[in-house]
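Missing here: one protein chain of the complex. Every other protein chain is in place.
A, B and C are the chain letters, set down in written order, and residue numbers restart from 1 in every chain.
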Amino acid sequence: MSTTIDAKIRIQLENFSITDEIEAMKKVSRNIGGITTFLGTGREISKGQNISELNFEHYPKMAEKKLEEIREKSIKDFGIIDMSIIHRIGHIDIGENIVLIVAAGEHRGETFKACEWAIAELKRTTPIWKRETTSTGEVWVQDTP
Amino acid sequence: MSTTIDAKIRIQLENFSITDEIEAMKKVSRNIGGITTFLGTGREISKGQNISELNFEHYPKMAEKKLEEIREKSIKDFGIIDMSIIHRIGHIDIGENIVLIVAAGEHRGETFKACEWAIAELKRTTPIWKRETTSTGEVWVQDTP
Amino acid sequence: MITIKYFASLKSIAEKEEDSLDIENPISIDQLSDIISKTAPKMGAVIREKKVMISVNQEMASADTIIRDGDEVAFLPPFSGGSI
Partner (left out) sequence: MITIKYFASLKSIAEKEEDSLDIENPISIDQLSDIISKTAPKMGAVIREKKVMISVNQEMASADTIIRDGDEVAFLPPFSGGSI
């Protein structure tokens, strides 16, 4: 777990600043013309049930490795300039930031494609698990809606 | 021209904070699960020429009206929860923020689609013009690359 | 009175940002273009070559759109969109 804003891949307990992450990304190149960002936040309702809190657990080392693979493949396959991926773990309240993907490129088309692919790939390949707390108890969420 | 962060459509001289805009968006609904954001920034090079500065001009009233139309159509056609669009005018340095589109939804798919459509539609329909200053002078940019 | 507005690159072609024309109306955009061409032939050429879009009261218009006293007509060069 690292909290250095220069690290392009991070899994951390604390919140992140989207502005700071984008400003860090802008420093990578003066040719960046478009930055597409996806932010995942904690929703209040899941399958009709009110959620009071979320908890995230990850497999250390493997999760970071998968995120780095996603970053490298995004740069290579979509021709973007750079990408950063930050995922929080531990306790997260409704409305709080969970995951951030920042895709920067010369033109906007590739940044949308890369960002959308990266979040789907993160959900598919990165060992991170979510536990939802509702009025009926706690449950590990096993599907990817 | 308004600078109230609650206004979902703004054309303004001053910079904006992406974090503040996203936090304002989160307040709209506790069912927001995904927020896709597009940020357009000033690139250093355009068609092989070094750009030293940018200037933006808009047609007041008409530009705001077009942005509001884009916002309303995005919400209606893509089923997102809400969208904000902010465009700066006047002098803008390389690397600075120019335009921000924030699309918030319950699920990520519609937020990517709405955000990508909105920036394309903004470029197509909104009366905003860009003047680039290079070593050979100033030129109004008339194509949409 | 019809208000005419020029934006971006058209300001230097028209050599003004705004104009007020005290002309007989209603007339079509096409007829207005003829009137402008007489006093500003360079601007007339740009309009004739369809290098600009035209709005009436902030809505997109076409050659046969009718304009009336108090209307605001704007000549709009292609938009740059302000980003990539």
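The criterion applied here is as follows: a residue touches a chain if its C-beta (ideal position, glycine included) is under 8 Å from a C-beta of that chain, and two chains touch if they have at least 3 such contacts.
The shown structure was predicted, so the numbers you read here are calculated from the model rather than taken from an experiment.
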For subunit A, residues in touch with the removed chain: 40-41, 43, 56-57, 59, 61-62, 65, 87-88, 98-99, 119, 122-131, 140-145
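Here is the rule we go by: only the chains that are shown with their structure count from here on.
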Maximum centroid distance from subunit C, chain identifier (CA atoms): A
Subunit A and subunit B, separation of their C-alpha mean positions in angstrom: 23
Subunit B and subunit C: spacing of chain centres that average the CA atoms, whole Å: 26
Subunit A and subunit C: spacing of chain centres that average the CA atoms, whole Å: 48
For subunit A, residues contacting two or more additional chains: 33-34, 106-108
Where subunit C touches two or more other chains, by residue: 83-84
